[in-house]
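In what follows, a single structure is set out as structure tokens and then discussed.
Let's turn to chain A:
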Amino acid sequence: MTLPAISVQNLVKRFGTSTVLEAINLTIPAGQVSCLIGPSGSGKSTLLRCLAFLEEASEGMITVNGEALGFFENSRGERERLPLAQIRRVRSQIGMVFQQFNLWPHMTALGNVAEALKTVHKAPKAEAEERALAQLTKVGLANRAGHYPSQLSGGQQQRVAIARALALQPKIMLFDEPTSALDPELTGEVLNVMRDLATEGMTMVVVSHEIGFAATVAQQISFLDQGRILFAGAPGHVFAKPRHPRLEQFLDTYLDRGASMLV
Partner candidate 1 sequence: MMFDPNVILRHMPEIMSGTAVTLALWITGMLLGVILGFIIATLRRYGSPLLDVPLGLIVEVLRGTPFLIQIFLVYYGGPFIGISLDPIPCGLLGLSIYAAAYYSEIFRAGYQAVPHGHFEAAECLGLSRLQIIRRILLPEMALIVLPPSVNLAVILLKESAVLSIITVPELTTTVSAIGSQEYAFLEAIFLLALIYWFIVEAAARLGRAAEARLSTYRFAAP
Partner candidate 2 sequence: MTFKLFNLLVQASVWTIGISAISIVIGFILALGLSAALLSARKLYRRPAEFFISFFRGVPLLVQLLLIYNLLPFIGLNVPSIVAAIVGMSLCTAAYQAENLRGGFESVPKGFIEAADMAGLSPRQIFMRIKAPIALRLTFPALVNEAIMILKSSSLVSVVGIVEITRMAQDLASSTYMPIEIFSSAAIIYLAICWIVAMTGKYVERSLPGAVK
């Protein structure tokens, strides 16, 4: 049995008095695509943000390639926060793609991709830009390197954002509803880049409403509802009839988005 890329044990997340995630147990196998699906407000984005340590879980443990992320259990069995340097080191294995792209508006596409190579990895400018250009080429945007985000379409911006995350050579890529902010005709180009990435064997965790993508690309699907994982498994298993009524209800809402094979 190989080490899972991410393992989540008994994770709980509370905002004030409301509990948004409850008793989450999840294993993300290395080299596979895992999708988190579920209705709005089910907690899937919060779960993903916990995996990126953008939100701190209230309880429970997360390990990334066997190393604790953020918190660990000390010898007395208490949950203890890890030092910042440690958190940053573990987190450097994770790349994140946001719903709103979050490209820095005052830098070109190339500048966005090269930024962390220069400031964090201290690569010389020429080398950083060469590597950045290689990433942009990979997502098919080498000819847009000098463009600012405001000059790019939503789909192009999201591809630049993927290149920006990939430039740091993460072992795991997290996608938070990467196509939700896009016009329908622009989702394809982003999903294609993600498909290519999956083919290369990248470990990916994708929060998405693109059921078609989940059904065809993912090896594992987890269905979240009201802060809990209702069930998880391979797509064939999850989508097989008869389905759980909550899933049926959810599919009714989203099925017109190009997942006709599931009807």
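Assorted remarks:
One rule holds for everything that comes next: a residue touches a chain if its C-beta (ideal position, glycine included) is under 8 Å from a C-beta of that chain, and two chains touch if they have at least 3 such contacts; residues count from 1.
On how the list was made: all candidates are chains of the complex that A comes from, given by their letters.
Remember, predicted model here, so these are calculated numbers, not experimental data.
Evaluated over the candidates 1 or 2, chain A touches in this complex the candidate numbered 2. The part of chain A that touches candidate 2 in the complex is made up of residues 52, 54, 88, 91-92, 94-96, 98, 100, 102-108, 115-116, 119-120, 148-150, 161, 164-165, 168.
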